[in-house]
Every structure is written in C-alpha cells, then in structure tokens.
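One chain of protein is taken out of this complex; the other chains stay put.
A and B are the chain letters, set down in written order, and residue numbers restart from 1 in every chain.
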Amino acid sequence: MTSAALEAPRTDDERRAAVQEAASRFYRRKTLYSKLFLGATSLGLLIAFIPLFSIIYNVVRNGISYITWKFLTTPPQSPSIFHKHQIGGISNAIEGTALVFGMALLMSVPISIMVAIALYESHGRVMGALRTLLEVMIGMPSILFGIFIYTYVVERMHFQLTGLAGSLALTVLMVPLMSVACEQALRGVPAVLTEAGLALGAKKAQVMRKIVLRYALPRMLTAIMLSASRGIGETAPVLLVIGSTYVANWNLMTSQTTLTTLMYNIIQSFYNYQRSEVWAIALLLIVVVFVLNLASRIIVARLNRGHR
Amino acid sequence: MSIEAAVLTGEPETVGAGRARKRSAGSDVPYRILIGAFAALIGAVLVLYFYSIIDQSIPGWQVAGWHFFYGTNWNFFNRQYGALPLIFGTLITTTLALVLAVPVSIGAAMAIVFLIPRRARLAVSSIVELLAFVPSVIFGVWGYLTIQPWLDRTVQPWLVKVFHHNWPFNTNGSGFGLMLGSMVLAVMIIPTITAITRDVLIAVPAELIEGGLSLGATRGQVLRRIALPTSRTGIIGAITLGAARALGETIALFLLLGALDPNHPFPRGLNSGLATLSTEIVANFGQLSGTKPLGVICCLSLVLMVIVGLTNLAARLVVRRSLQRLQP
Partner (left out) sequence: MESTTENSTMENSPRQSAATVGIDPSIVSMVDAIPSNAPVVPVMRLKDVAVSFNGKVAVRDVTFDVGKNRVTSMIGPSGSGKTTLLRALNRLHDLTKSAVVTGSITLDDVDIYKGGIPTTLLRTRVGMVFQRPNPFPTMSIYDNVASGLRFNGIKKKAFLDDAIEHSLRAAALWDSVESRLKVAAATLSGGEQQRLCIARALAVEPEILLMDEPTSSLDPVSTQHIEDLLTSLKEIVTIVIVTHNMQQAARVSDDCAFLLMGEDRAGELIEFATTEKIFTNPTDKRTLDYIQGRFG
C-alpha cells in the first residue's frame, strides 16, 4: 500500500461511513448545482422561443391591417410627399412569385425525384461522389446560386434579367435538398416489399413505380413541401437575376418582382407607411411557409402513428 | 448480410433474388439510362456551377491580385480591392453569432430532451425548428424595423450611461452594426444548432444516464458530466453547421450591418458598421458594368464558397461519425 492509503479509512465500515458522511455533506451543494444547471437549460429554451414569438407578433400586428383585397390585386404606386399613403398593392409580386416559383417547382420536382431514384438505385463511387456533392450544395450560401445563374446564364448566354433566370436559380438551389430528402423517403420503404417484387421477376422500373414510389409517396410529398418552403422565402439568389417590374404581366421572359425581392426593394423606402408595408408581405410569406411546414409535419405524424 | 444491407449495397441477398435480377437485367436498361441521365444532368450542372464561378473570377484575380487577401482598402466603386476587411467581417459576425447562439441552443436542446415531458417534446422542438424556416429576409425586416429601433432608443442610451463611449461601445451607434447583425444572425442559427444537438442528445443511451443516476448523481451532474461529454463531437458538428449557415447569410446582414467605414475598415467596436463577403456581393451587384467588376464579385463568391464548403464538409463528417459511434 502507498503512503496515501494511510490517511484513508481501513475497514469496510470506516470506508462506508466516510463516503456516506461526505455524500450527505455534499448533498445540498449538488442539489443546488443541479437546480441551477437545469434552470439554465430552461432559460436557453425560453430564449430560443422569444424571437419566434416576437417575429410572429410583429408580423401579424403590423401586417394584418394592410391586407385587403385591393392590396392583393392592384399594382404598386409610388407614394409622394403629398400622398404618403399611396402605395397601391402588390399584385406584381404575387404574380411574380406564382410565376417564378411555380416554374421552379415545375422543373425541380421531377428532376429531384429522378435524382433521388438514381441515388436510391445505384451504389458506385460516382453516385457516392454525387451524393456528397449534393450535400455540400445544400449548405452553400444561397446567394452563390444567384451568382452562378448570373455568370453562366445571364453573362455567358446573354440572357436578360428575367423571371426564368430566377426560376433557374431557385431550381439549382432546391434540387439538392429535395433530391436528398426524397431519397431518404425512398429508403424508408421496407426491403421485403421490393425483394418480393424482384423475386416475382418484376422489372426494377416496375418495382420502383408500382411499389417503392407508391409506398414512399406521402413522405416524398413532405420532403418536397419542406424544400419548397425553403425555396419560396429565398431572396438573394433571385434578386440578382430577375430585375424588377411594376406590372403583373405573366411573362417569364421579362423582368419580374417576387414577394421577397419586393420586400428588399421597399424596406429602405423613405416613406414610413411604405416601409411598414413589408410586414404585410412578410405575413403572406410566413403564412405560406408555415402552412407548408405544418401540413408536412401532420403528414409525418399520421404516418408514424399508422406504422406503430 | 441482412436484406436491408443487401438493398443498401446492391448485393443479391438470396439465390432467388439473384436470379430475378438476372432475368430482368435486359429490360431494365432503359430505366437505368433514364435515371442515369438525370444523375448526369444534375452532376453536370453542379460541376458547371463551380466551373462557372471559378472561370468568371479569373479576370477578377488579374485585377485584384494577392492584394485581395491582405489589402485593407476595400472600395468597390473606386476599384480598390483589398478584401481582408470583408473576410474579417464574415468571420467576426459568425463568431459573435456563435458566442450568443451556442449556449442558448445547447441549453434549449438539453431542456427539450431531458426536462420537458416526453409527450411535449415533438411539439416544442417543432416550434423551435419552425424558426429555421422563417425566410431570412423576414429576419432582416424584423431586425430592421423592430430590433434596431429598440437598440437605438432603449439600449443605446443605457449603454452610453454605463460605458461612457468606451470600448466596445466606442462608436456612435444608430443601432445598425456588428451587434445588431450578430444578434439577428444568432437567432437565425439557433434552430439549426438546437435541432442537431437535440438529435445527438437523444442518441445518448439511456443506460448511461441511468448509470450515472444510480451512483447518486443529480440530473444536472448527469447532463454535465455524462450526456454532454458523450455527445461532444456531435455538438461540435452541430455548431459547425450553424457556423456554415451564418457565414453565408446575406440579405438579413446586408440590411443590418450598417456601412463599412473606409477610414476604419475593421470594426472598432460593437456599434461599428461593417460588411461581409456576401453583403458586399449584393451591395455592388447593381453597379456591374463590363466584365472586370463581375470578376471581382466572383472572387468574393469563390472565397465565400471555399470557406463555407470546407466548414460544411467538416461538419457533416463530424456529425455522421458521432451518430454512428453512439449507435450500438
């Protein structure tokens, strides 16, 4: 035994007594420490909640009074010193968002589904590299997608600043997220189902269409909705390539204004009343995003309950 | 090999399945070509993405040179391309945002996993995650129209009383600047860090928690000494992912950071205005004429891409490894 052991208790009873005495002496401190620690974590949760509530509160309170049928259906007007409240509506931005984002969805959904299927079916090095590439793209700053479309499509291919360029930017932005999420949905299909199909001699394409896709459809839908709710709120990449317009012209080959780019354009306005108009647009946007989000969460919750 | 593993690796699990594959191999060709074509398409677009930005940045490098990395005189309009202040701005806003967001996020994640009733867990974490889906321009608007006036009218006078214009509140603040930007940025990355940390903490085996409690540890001690160290790498990954998001944030910061002071390109205090790589891209896009300025914009983009890409890659590796390690 070392000399250190000399000052330590010898018999089992002495040992036990020493530990128990120390433990009861320490009891209050460790309990207090625990309470403080748990208190700090709840404080963290509280702080994490505050901004969301503040944002929702401000958006609703400041935005709701603007929202009228006229506001949604008339084009904007510039206010002047004499007509500070003359701002018109946002029909141009609603039309622009529907057009630009609709076109982006039209392109990105089929592409993403096909890429997801490709990721699901093949397993070589190349596919591994593609998957890593897609995952890296998901984390890339969104503005770089705008730069990409600007450099390649606008500069090199001599395109104008158009709605279509905005759709392209949103498409390259959404496809990585959408395809990786859709692939996860495909992976959720029980292997027994596909094995059974293959064992019966069905072609892979048939198994995919008749079994895998059918089974994974709800989950893929949620994946698409979540990715879409990301895409619709993007500003920077669209801003760089679509220009702006005051009229709702339903033409993808001309400049467009979307809800987000309109917010960007008017928030720095000289007129208070016009500046506050962004709350109304934010309200519209947040409602769309949250509805998409909530709907997809409800679908997932339903599915989970069904499986149990 | 389990059936599941077989599907994952594409190896035939049983003789029967193998035969089925062979029999149908011929007729699967069009299908394989179709999905291969889409994979190739998206692969090509992504490669083009890198190529295009790199290619277009070449004229920029010719103009800016190495000066881009160490020069401190950034003035796009006057064709002065020392981007060090911008790189610094990107890093400092992210760092401050992390300082604010990390304790909050880890605390929130621990509360979600260990404190609130299991039934409420999903609801509470969904609400926190909802914040991740708020479009960043709305954060910008909120910072611009709600937080900035509050800082300006309520916080600033108080700061003046306490700090007497000493560091770090030494410049005359309007509310816009480093502090406002970092605060809003922190709010934007809290859901990211919280969500991943929550997943990592949920993966901590219950046996470890119960093992600690059975030794007479309090809940706080178990969280601090067992749950946190066990999930350390995962949490580092979560923080890195949050950082990657913060590094690339554009619109909100553009609205909130104020203006870069050419006489003091590096912020002198928390109230100073500054610019980051991404805000400077947006700020100068309207002034593009000819290819040379676009080249410099592409240089900014490229540097941003490298910083964020590396951060992201590192984060993904760390998170994946730690989740795998915790799986029994």
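List of remarks:
Going forward, a residue touches a chain if its C-beta (ideal position, glycine included) is under 8 Å from a C-beta of that chain, and two chains touch if they have at least 3 such contacts.
Not measured: the values here are computed from a predicted model.
Put simply, the missing chain touches A, B once the whole complex is considered. The chain not shown here is touched by just one of B:63, B:127, B:208 or B:236, and that residue is B:208. Considering B:217, B:238 or B:255, the position touching the chain not shown turns out to be B:217 (whole complex). Against the chain not displayed here, subunit A makes contact via residues 2, 4-5, 7-8, 12, 15-16, 18-20, 22-27, 29-31. Taking the complete complex into account, residues 117-118, 205, 207-218, 221, 225-226, 229-230, 232 of subunit B touch the chain not shown.
Definition applied: only the chains that are shown with their structure count from here on.
Here the spacing of subunit A and subunit B, counted between their Cα centres, is 13 Å. Subunit A makes touch with subunit B in their complex at residues 23, 30-31, 33-38, 40-45, 47-49, 51-52, 54-55, 58-59, 62, 111, 114-115, 117-119, 121-123, 127, 130, 133-137, 139-145, 147-148, 150-152, 155-156, 172, 175-176, 179, 191-192, 194-195, 198-205, 208, 226, 229-230, 232-236, 239-240, 260, 263-264, 267-268, 275-276, 278-279, 282, 285-286, 289-290, 293, 297, 301.
Within the complex formed with subunit A, the subunit B residues making contact are 3-4, 6-10, 13-14, 16-17, 20-21, 23-24, 27-28, 30-32, 34-36, 38-39, 41-43, 45-46, 48-49, 52-53, 55-56, 103-112, 114-116, 122, 124, 126-128, 130-131, 133-142, 144-146, 187, 190-191, 194, 216-221, 223-224, 241, 244-245, 247-251, 255, 278, 281-282, 285, 291, 294, 297-298, 301, 304-305, 308-309, 311-313, 315-316.
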